[in-house]
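Removed from the display is one protein chain of the complex; every other protein chain stays in position.
As written, the chains take the letters A and B, and residue 1 is the first residue of each chain.
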Amino acid sequence: MKKILEKRETGVFLILVLLCFGLSLYSPSFLSYTNIKNVLVNSVPVGIMATGMTLVLITAGIDVSVASQMMFSATWLAIFSQSSPLANPATVLILALLLGAVTGAINGLLIACFSIPPIIITLGTASIYRGIILVYTNGRWIMNIPKWFTSLGKTYFNIPLPIIYAIVIFVLTAWILKHTYFGRSVYAVGGNENAARYVGVDIKKTIFLTYFYAGLLCGFAGFVLDAILGNCQPSGSNGWEMNAIAAAVIGGTNILGGSGTIVGTVIGVVMMGVIENGLVVAHIPTYWQKLVYGLIIIVTVTFDVIRRNYADSQKQTIDVD
Amino acid sequence: MMKKLALLGVGATMIIGMGVTTYGAEQYTIALIPQQVGIPYFETSNVWGTKAGEDLGCEVIYTGPTTGDAAAQANIVQDMITKGVDCIAISPLDASAIEPVLKQAKEEGIKVITWDSDVTDTSLREAYVNCCSEKVLGEHLMQRFAEYMGEEGEYAIITSVLTAQNCSAWAKYATEYQEENYPDMTRVAYEPCDDDQSKAYAITQNLMTAYPDLKGVLGVTTPAPPAAAQAVGEAGKNGEIIVTGVVEASAAKSYLEDGSMQEANIWHPGKLGYLAVYTAKALLDGEEITDGMDIPEVGVVEVKDDQIIMTELLDITTENVDDFDF
Partner (left out) sequence: MKEKLKNKFTLHEIVLAGAFLLIFLIGTFSNENFLSLRNILSLFQQMSEMGIMAMGLTLVILTGGMDLSAGTTMGLCAVCSGLCLTKGMGVGISLLVSVGVAVLCGIINSILVAIIRIPPMIATLGTQMFFLGVALVLSQGNSISGIPESFYFLGQDKVLEMPLQMILLFILAAFLIIMLRRTMTGQHIYAMGNNMKASLFSGIRTTRVLFFTYIVCSVMCCIAGNIQVSRVATARADMGSAFLMTCISAVVLGGTSINGGSGGIAGTIVGILIFAMIGNIMNLVGISSFWQQLATGSILVLVVVFNRVIEMQKYKVKSRKV
């Protein structure tokens, strides 16, 4: 029990609960089924991206191309679903994963093989993927995604499908992190790359797989986005990569690598959605949103760093004499 | 010897290059600049505007910012000035931000007209090609909206960016008309969606939560009504929350059919683009466009001072939505 209380994620979770409680007092409709559903469903694409981002951050890397990868996938899926006779839920899903695999693999190869700092590569690939879809579509929005596609994003028996997708991704990723060799390598590489190398972890392979997995998830996020919205705006979702990073960091992932959990990221994602929704519910103009987000990030990270520094200073030095 | 050959080659290429680019300088070049490329509304204007260029024998360059960035639009205008186009036809994102570059254009002897949305200093442009008088459109929007609303209830207006002169004007006139004629209606929110459909969608959802008695959403920019309709449809409130506004027939169709949107009030964006190019060419030729003139492909136009106004305002419902090609 004490262990749970000491965990970083518990702190954020408590803040989230307090926030929701306060908002529900202010406006009873906040806790209504419709509202909660909306907040959660709208958070799913960012949530899926943030999950992939968590892995990347744990390896002490970063991927600012996630939003572009998601839109890359979403655009081609939208076009494919409308124009190809082969299009059906299964093929669209496979295409989504394929597209994500390709974009993620390109990132992974460039970063792992050439040892170029991830921020630079992903900065470049973000523009490339975004540029490709914009050039091809001329920025033109793709409307009227077929009903069989959007039905994959609707609610059945009061449970929205996107939430199910998100839960599957979260559970799967958490399991990978905890119970597979790859997962442990991710933590090892991020925690201390040299030490990891000495115990035999294949650094390059781990890094490649991390970005590859993040790409897969982005591809899937594109699929979910199309299903939810019913149309695709190739120039849309600008800046969502920052939201994904913010969610992971708020959830306790260390930007310097080595630690982070999916549970934390999920709480972070929900927190950001609640804030956005909460502001509207509290009749606060939407332009306050950014200020609140920024403050929360600064406060949470400050708190994190101070706690970590304190913990470090508490470590005892053992004199071997 | 090699060096000489190389220099000759370079020189020749340059001359040929210059020759190629100056060929066809006989016809007028008109820069057709939208608020943002990619938005279906402007894409339709592009298609028709380019067609006008072909019909009238001018070169039409369609280019614009890729996001709602007024400074980027100013840069593009500047580059068009450098390129030496004959006329700039622009729908400004920000009525005042664009003025300094338009001044530059004027100094260079380039003709300037505005279309779809105007600038604050009207001396900077020779004509304003408008879909409709702003007051008329604003009031019409509200009239149609209020009829579905039963002339009472809480409503919200979603606009594009707060600085877009056209949308702000329509919203203003609509609200004024409501305050005068429908005292039982109250406007509870006026939100910008920055012409981003997903933003408009989120705004509508949030409005439904924040104002449980919300009865209607009026979208004065084309991405807003479909997004609002989608949100209303998902909440299962088709017909309970009224959605109308400015949106193209093709975008509105599925929502009109399932009842989440009640009506679309718009003009033909393609015809507006055609008219813009037509006006530009007329200006360059020194010809006048007169009140009541019947312009090919466009129809009869009204001319008030320096405003050229298309007179066809369309009300689109499920009944006639298939009649339109945009």
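Criterion: a contact is a pair of C-beta atoms (placed from the backbone, for glycine too) under 8 Å apart; a residue touches a chain by one contact, two chains touch by 3 or more.
Just so it is clear, the model here is predicted, and its values are computed rather than measured.
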Hidden partner chain, touching residue among B:I61, B:L284 or B:V303: B:I61
Residue of A:A78, A:A126 or A:I142 in touch with the missing chain, whole complex considered: A:A126
Residue among A:L134, A:V186 or A:C232 touching the omitted chain: A:L134
Residues belonging to chain B that touch the chain removed from view: 13-14, 17-18, 21-22, 37, 61, 63-67, 69-72, 74-76, 78-84, 94-101, 120, 161-163, 192
Missing-partner contacts on chain A, residue numbers: 62, 64, 110, 114-117, 119-121, 123-128, 130-132, 134-135, 138-139, 242, 245-246, 249, 255-256, 285-295, 297-298, 301-302, 305-306, 309
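In the analysis below, only the chains that are shown with their structure count from here on.
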Mean-CA-position distance for chain B and chain A (Å): 36
Complex contact set, residues of chain A against chain B: 27, 29-30, 32, 34-35, 38, 42, 134, 137-141, 143-144, 154, 229-231, 233-238, 276-277, 280-281, 283, 286
Chain A contact footprint on chain B (complex, rising order): 36-40, 43, 66-67, 191, 196-198, 201-203, 205-210, 212, 226, 230, 234-235, 250-251, 254
